[in-house]
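In this view, the complex is presented without one of its protein chains, the others remaining in place.
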Amino acid sequence: MLTVQFLLLGAVLFCIGVYGVLARKNAVMVLMSIELILNSVNLNLLAFSQRLDSIDGNTFALYVIAIAAAEVGVGLAMVLLIYRNRRSISLDELSDMKG
Amino acid sequence: MLAADLLVAQNIGFGVIALLMIVGALRVVTVNNVVHAALWLVVVLSGAAAQYLLLSAEFVAITQVLVYVGAVMVLFLFGTMLTRAKIGAEADLNNKNWAIGVPVALLMLGVMTWVLIDGFGDEKLPNPDQQVPVQALSDDIFGPYLLPFWALSFVLLVAVIGAIVLARKD
Partner (left out) sequence: MLASESALSVGWFLDHAWVIPIIPAVGFALIILFGRRLPMKGSEIGVLSMVSSLVLALGAAYQWIQRVDGASGEVAHGLVKAAEGHSAPYVGPVIHEWTWWQSGGFEFGIGQHIDGLALTLLVVVAFISTLVQIYSLEYLRGDRRYTHFFAALTLFSAGMLCMVLAPNMVQLILGWEIMGLCSFMLIGHWWEDQANARAALKAFFTVRVGDMGLLVGTGALFFGANQWTQEHLGVSGFNISGLSAWAMSGEASKSVLTWGAVALFIACIGKSGQFPLHTWLPDAMAGPTPVSSLLHSSTMVVAGVFLVARLYPVFWEGMKIGDTNINFIVLIGGVTIVIAALLAFVQHDIKKVLAYSTVSQLGYMMMGLGAGAWLPAVFHIFTHAFFKACLFLAAGSVSHSGSHHSFDMKKDMGGLAKKMPITATTWIISTLALAGVFPLAGFFSKDEIIDNVGHNGYQAFMIVGLSGAFLTAAYMTRATYLTFFGEARGAAAGEHHDEHAAHDDHDAHADHDAHAAHDAHAAHDAHASHGPHESPKLITVPLMILASLALVAGLANATPFGSNWERFKKYVEPSSEYVAVEAAVAHGPGEALSPVVVTAEEAEGEAKSGCSYEAPGAGEACYFPAVSHAEFKWSKAALSLLIVAAGLVSSWLFCVQYYTRRNRRLVGLTSRNVVLRGGYTFLWNKYYLDALYEKVIVRAVAHPIAAAAYWFNQNVLDGIVNGAAKISRRTAGWVYRNIDQRVVDGAVNGSGAAARGTGGALRPVQSGKVNQYGALLFAAAAIGALVLVIINT
């Protein structure tokens, strides 16, 4: 197997995730796209872990998974709160930051 | 190049799973149904777990299945349910200027592909002759990476408290 094939797969997933973050209106969908990005990062970490014959990549991947779980928890709580206050989770309507 | 070096089975496996993952990921960001998107996400995440196995990281793969495919997906489904009663398809899940996303994503993909192919070319991964022993992993976590582990525990604690505080009705 080649190193680059895993890295390319990671890159493709990353870009799809970025597209999702940019294009989606529903906040839950944006969170899902972020999960895609995080997974592509994990793929990279593990590929390099294998390439360098070092176990550190595995450790980092585990940490990323844990962080992702925390992120989803807090993110969904925020989405819930937004929904409760505005009856909508469309990001287009959340434009209070407008300059 | 000898056939033994090529690891045909792994390469075929990789190709199939990678194709599945890319299709799944594309569906995640394009379907007009939140629940369907979540289910496609399951496909991608399970595929990622399989890739981790190919990379001989079995513990991470198991964790991936447990945490992502198990817990995180349930959270997503709950989030969907709690924020929108409607489970069917919806017309406008994409925002108005979704078109910006396409060039940006393509631009990034182009840059990365160029860099990766330029940098790694046809360098081969060392053969995964053995799995990563879990013991070594735990020694790593509780040895040199203990401090990040503590920080991580703290982050999880804060996340739990924060999620409760945010989502509590009062």
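As written, the chains take the letters A and B, and residue 1 is the first residue of each chain.
Operating definition for what follows: contacts are C-beta pairs under 8 Å (C-beta built on N, C-alpha and C of every residue); 3 or more make two chains touch, one makes a residue touch a chain.
Keep in mind the model is a prediction, meaning the values are calculated, not measured.
Chemist: Counting contacts across the entire complex, name the shown chains the missing chain touches.
Modeler: Touch partners of the hidden chain, whole complex considered, are A, B.
Chemist: Thinking of the whole complex, not just what is shown, which of B:16, B:74 or B:146 touches the missing chain?
Modeler: Considering the complete complex, B:146 is the one touching the chain left out.
Chemist: Considering the whole complex, which of B:81, B:107 or B:158 touches the chain not shown?
Modeler: Within the whole complex, the residue contacting the unshown chain is B:107.
Chemist: For chain A, which residues lie in contact with the unshown chain of the complex?
Modeler: With respect to the unshown chain, the touching residues of chain A are 18, 21-25, 91-92, 94-99.
Chemist: Pick out the residues on chain B that sit against the missing chain.
Modeler: 95, 97, 100-101, 103-105, 107-108, 111-112, 114-115, 118, 142-144, 146
Keep in mind that, in the parts below, only the chains that are shown with their structure count from here on.
Chemist: Taking the mean of the C-alpha atoms as each chain's centre, how many Å separate chain A from chain B?
Modeler: It comes to 8 Å between the two C-alpha centres.
Chemist: How about chain B: which of its residues touch chain A in the complex?
Modeler: 7, 10-11, 14, 18, 21-22, 25-26, 28-29, 34, 37-38, 41, 44-45, 48, 51-52, 54-57, 59-60, 63-64, 67-68, 71-72, 75-76, 78-80, 82-84, 92-96, 98, 100-102, 104-106, 108-109, 112-113, 116-117, 120-126, 128, 132, 136-137, 140-141, 145, 148-149, 152, 155-156, 158-160, 162-164, 166-167, 169
Chemist: Which of the residues in chain A come into contact with chain B in the complex?
Modeler: Spelled out, the residues of chain A in touch with chain B are 1-9, 11-29, 31-33, 35-36, 39, 42-43, 46-47, 49-51, 53, 55-59, 61-63, 65-74, 76-81, 83-84, 89-92.
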